[in-house]
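With one protein chain held back, the other chains of the complex are shown just where they sit.
As written, the chains take the letters A and B, and residue 1 is the first residue of each chain.
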Amino acid sequence: MNQVSVDAAAPVIVFRKESRWKEVWRRLKKDRLAMFGLAVISTMIILALLADFIVSYEAALKMNLRLKLAPPSAVHWFGCDGYGRDLFARCLHGARVSLTVGFATSIATLIVGSLLGAMVGYIGGKLDDIVMRALDIFSAIPSTLFAMAVVAAMGSGIVNICIAISLTNIPGFVRIVRSSVLNIAEQEYIEASRAGGTSTLRILLKHVLPNSVGTLIVQTTANVASMILTAATLSFLGLGINPPQPEWGALVSEGKEFLRTAPHLILFPGVMICVASFSMSVLGDGLRDALDPRLRT
Amino acid sequence: MHRFIFKRLLMMIPIVIGVSFLIFVIIDMIPGDPGSNLLGAGARQEDIDMLNEELGYNLPLMQRYGKYMYDAIFRLDLGKSYATKKPVITEIGNRLPVSLRVAFNAILFSLVFGVPLGVLSAVKQNTVFDRVPTGLALLLAAQPAFLIGLVLMLIFSLWLGWFPANGIASWKSYVMPMIALGLPYGGRQLRFTRSSMLETIRQDYVRTARAKGATERMVIWKHAMKNALLPVITVAGNSFGILIGGAIATETLFGLPGLGSFIVSGIKQKDVPVVTGGIIVFAVVFSFVILAVDLSYAFVDPRIKAKYSGRGR
Partner (left out) sequence: MTDKLLSIKNLSVQYKTDLETVCAVNNITFSLKKGETFGLVGETGAGKTTTALTIMRLLPAETGRITEGSIEFTGKLMLDLTEPEMRSIRGEQIAMIFQDPMTSLNPVMSVGDQIAEAMELHNKDNKTKEQIQARVDEVLLMVGIPPSRKFEFPHQFSGGMKQRVVIAMALACEPVLLIADEPTTALDVTIQAQVISMIRNLRDTLGTAMIMITHDLGIVAQTCDNVAVMYAGELVEVGTAADIYTSEDHHPYTTGLFGSIPNLRSKARRLTPITGLMPDPTKLPPGCTFAPRCPKKMDICEDEHPCVWRNGTHLISCHLFAGRENWRKEEA
């Protein structure tokens, strides 16, 4: 938004341009739900990063059969699981895994997808055709199914599921960046720019990137939420993390055996999943509205 | 119109081939040959080798793929499960309907739940009728289906005993999976219906209808809804992929003998034919569903219909 001030002495109109990002931030701040999401997810991230200082990793693995299925208490805030392991410690370290998968895969997908999209959009031609066909095929497979196939072939483990989930989301980013590139490339000022000697990289950075950055950000935040869920689902199915490494979905899976006697075992990690996913969704929505107020409904 | 349908079906063929090839290649990376798996550890090496030869194990990748697809399409043979030694296709045939039934129920539930509330929240924007459903939808859409399923199981199976937690004894077995899957999906539908409706209400032709003297109710039902629901159909179709993930987990959780749980156990047992066949079938069915949704869109929107029938500008 431009702010207009009319100088009283002489009829000169002065425009002060507010930085785009400051304005986005200002709009975002107004969305209380989004700010709530931001606060929650930031807290979770901080706690996850500091996990080792709060509760050691060993505590998450330490079995104590006398405490088997203990309900929440002053010592064990979330109670204990079927092997007597402290659930709070497991949830906290599980946060590390779940959040890492969510964020790392999203960022990796963003980078790879954008680069690929930029390349493909810019070079065009045969490469474009081939890549788009390939993307159509990838999009035709439901992401969880594909992730399952990759895990089947490459085995479980945190790295593998990260790769698997990333692969399914890359087509989305490629499309966004590619269409942005195609949009811009048609504009004449690119011709002029190129005629003036600007390198391809500079064009991409200066023209294409700013155009699509909004959509990319929104898509990335949405992806974090969905990736946390997919990772949890995979772990729940036993196809994700390797035990005894804690991860929220895996914790829920372990807990379901004792659903009747110790429901807290599924509730605590379950709530973690919900809250993380919800916070990111709400934040993503807030960002989307803040970036383009016209979309606001 | 028929040409349009035919063209789309034709376009699906390379996609189906691509998808099946991709899955085949990936699963192929799982170590283990069919001979040893089918005949067991105690079998003689010659027998193993013979079976492998027969099944084409030693052929190069492309030929193996070709053979697989040929067998699949023309002989309806997807190989034999390593675990049960029985034909994969039979088991898939038994299990696919269960999965489809669960998915279909969930979609129906989500539409019944999500669309009316979405319309309501749009029409009564910024009132309590808007904030509550929207908040609820946001919350629900962020849940994994298996979690909702577990909570439902806890309440309705273990505490109240109304519905069975396992198996497909009767129609009752399908209720909780339907709700577990349908709620998050419904949440998404609600939000999308709401935003589509809000956008439609702002359109000029709605103003024209009001200027003609139409009541608010007519404006909503006759003019706005028909237009607003069009994109909802497409989104419902596109989100179907997300539904599948939840469906697989739900099947496993509730012990339903569906295709999803079949694939999961296949992966755990490194049962290559099961996994390959299962995922490919699932993916192909999925593509057909998307196609059906696209086609239905063409039927409902006269602009698209005209485009593909050749009439109109």
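By definition in this document, a residue touches a chain if its C-beta (ideal position, glycine included) is under 8 Å from a C-beta of that chain, and two chains touch if they have at least 3 such contacts.
Just so you know, these numbers come straight off a predicted model, no measurement behind them.
Put simply, the hidden chain is in touch with B once you look at the whole complex.
Of B:Gln203, B:Thr234 or B:Ser265, it is B:Gln203 that touches the chain left out of the display. Screening B:His2, B:Arg44, B:Arg75 or B:Lys212 against the full complex identifies B:Lys212 as the residue touching the chain left out.
Of the residues in chain B, those that touch the hidden partner chain are 203-205, 207-215, 218, 223, 226-227, 230, 301-303, 306, 311-313.
Just so it is clear, only the chains that are shown with their structure count from here on.
Here the CA centre of chain A is 23 Å from the CA centre of chain B. On the side of chain A, the complex with chain B involves touching residues 33, 133-134, 136-138, 140-145, 148-154, 225-226, 229-230, 232-233, 236-239, 249, 252, 256, 259-260, 263, 266, 270, 273-274, 277-278, 281-282, 285, 297. On the chain B side of its complex with chain A, the touching residues are 14-15, 18-19, 22-23, 26-30, 138-139, 141-147, 150-151, 153-154, 158, 194-195, 198-199, 240-242, 244-246, 248-249, 252-253, 263-264, 266-268, 270, 275, 279, 282-283, 286-287, 290.
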